[in-house]
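With one protein chain removed, the remaining protein chains of the complex are shown where they sit.
Moving on to subunit A:
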């Protein structure tokens, strides 16, 4: 699971009002090499919840020097975009789980794939 996906994931369990952001408890993390596409990164930044991204990166110990607040005029700031690219697309959680901040319900992650299946009473 990449952090870009994590930034968009919420708990959709019935009755939960604030199932975002899911807290990450990772036992295995991998950093891959992914082609840098500044256009894509720049387009995704406004869609991100920046604080959730920083928090997730912190939880994985992969934050490095990612700023706590969005840098203005980031479209042409290649250095900044590269940092964001790394955190969004290159850091991957392989094993662990995602924890709902409201209910504590855990979604396991196995082989990099989170399991979001709900039981009948959670629907």
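Here, a residue touches a chain if its C-beta (ideal position, glycine included) is under 8 Å from a C-beta of that chain, and two chains touch if they have at least 3 such contacts; residues count from 1.
The rule we apply is simple: contacts and distances are computed from a predicted model.
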Undisplayed chain, where the name is taken from the UniProt record, one of "Protein FAF1", "N-alpha-acetyltransferase 25, NatB auxiliary subunit", "18S rRNA (guanine-N(7))-methyltransferase" or "proteasome endopeptidase complex": "18S rRNA (guanine-N(7))-methyltransferase"
Those residues of subunit A which, in the complete complex, touch the missing chain: 1-2, 4-5, 7-12, 20, 37, 39-40, 43-44, 47, 49, 89, 111-118, 120, 123
